[in-house]
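Every protein chain of the complex appears in place save one, which is left out.
Chain naming follows the written order as A and B, and within any one chain the residues start at number 1.
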Amino acid sequence: MITAGIDIGGKDVKVVVLKDGIIVARTKAAGGFEPGKVAGDLLENAAKNASISVKGIERIGVTGSGKKYAPPHNVDITEIGAAAKGATFAIPSARTVVDSGAEDSRGIKVENGSVKDFATNDKCAAGAGAFCESMARALELTLEDFGKISLGSDKPVAINAQCAVFAESEVVSLVNSKTPKESIARAVNDALAERVVAMVKRIGVEKDVVVVGGLAKNAGYLDALNRGFNTDVLVPEYPEYIGALGAALAAAEQ
Amino acid sequence: MLANWGYQDGSGEYFITIDTDKCDGCGKCAEVCPQNVLEIGEDPADPMRSGTVVFVSEKQRQKLRFTCSPCKSYLTAKSGSASSRPSPETLAHELKNLCCVMVCEKEAIGHSW
Partner (left out) sequence: MLTGDVAVVAETKEDNNELWRWKESRWTNPDIDWRAGSIISAGIDVGSVSTQCVIMVDGELYAYASLRSGSGSADSAWKGTNKALEGTGMTVDNWDYCVGTGYGRVLIPMSKRAITEIACHGRGANWMYGPRIRTILDMGGQDCKVIRIDERGKLLNFVMNDKCAAGAGRGMEVFADFVGVPIIEVGERSFDIDDEPKPVSSTCVIFAKSEAAGLLREGWDVNKVLAAYCSATASRVMELMKRVGLEPELAITGGIAKNRGVSERIEKQCGMKFIPKKWHNPEYEQKSVPFDTQIAGAVGAALFARALKEKEKGK
């Protein structure tokens, strides 16, 4: 069976094509102002990459905060459900899934791929990827480099502000007083991880802890999570596609 | 006086309220708090008051949602609807069972979430 999953997130749209339980295509692009159209285009691209026609996709599953913009589809699944399904498919030993997106973060307790409990950090940029994004911009780094350089510091500086807007000013001030970028980057990642770890602890942390979502590509953030959870977190390949994968799996189930 | 320590942000409101007319500065709540949220000292809001009172330490005032998390396992989907907000009855019950609230003989301390 060929299914597709579309994840319309706060920033990017991700599409995965699944054929008999194997991922045959994955593609993403910024949603911008027309995430629905972007989703449609990505679907076509993905189908082409998989050497099938769009009509060959039998069922389409949709998830993400922007799912209401999705093109016609068969199945709707919540971000929580999609993350749980996708993470378990990728790493079957997953018991705690930490889904870190641009606009919100989720902690999900999973058992046999189904959701037992969850907690969220939402509606506040300081609890999600948007926090790192602002700071990476202030440091004039890409998100990936921002993550990498933070590993090069063992002397974090304090960031007192608990708000992305106030913290950005604090970072600018630190940069102006010649604080090394590595220290600042590490402090930012540590601060965000602290908030995510506290949120996940509400549902109880059970190994294996699997981190998904775009932020899972930030090495410094992962390092901070390891310290916060006191265990090594696992990250599947292409973590930002886990939601779309979960949606594709949901489409295949019904 | 009712001192509301904490904050409001995009995700909600998180306040620990101390009734300083009732609080006698005994310090039991600060001792029992597993996260070092509470401090005993001179009343920050009443400079003319002699004696001590409990308040939320300055470092924690902007972090309460996260620092108090370990005591708030009732704030997950399991105890409420999908929005992870417990029913008013459940919440009222849980708020009375917080260790800082239970140990206070004067009923001087309370949480808003």
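Assume a contact is a pair of C-beta atoms (placed from the backbone, for glycine too) under 8 Å apart; a residue touches a chain by one contact, two chains touch by 3 or more.
This is a predicted model, so every value here is computed, not measured.
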Original post:
Shown chains touched by the missing chain?
Top reply: A, B
Subject >> Touch criterion as defined above, residue of A:51, A:93, A:112 or A:176 at the omitted chain >> reply: A:176
Subject >> Among A:15, A:43 or A:124, residue touching the chain not depicted >> reply: A:124
**OP:** Could you list which residues of chain A touch the chain missing from the display?
**Re:** 33, 103, 123-125, 130, 134, 162-166, 169-170, 172-173, 176-177
Subject >> Touching residues on chain B - with respect to the absent chain >> reply: 1-4, 7-11, 13, 15, 44-48, 61-62, 112
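Keep this in mind: only the chains that are shown with their structure count from here on.
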Original post:
What whole-number Å value describes the gap between the mean CA coordinates of chain A and chain B?
Top reply: 32
**OP:** Sort out for me which residues of chain A touch chain B in the complex.
**Re:** 78, 115-127, 161-163, 194-195, 198-199, 201-204
Subject >> Residues of chain B defined as touching chain A within the complex >> reply: 7, 9-12, 62-63, 65-67, 69-70, 72-73, 75-78, 82, 84
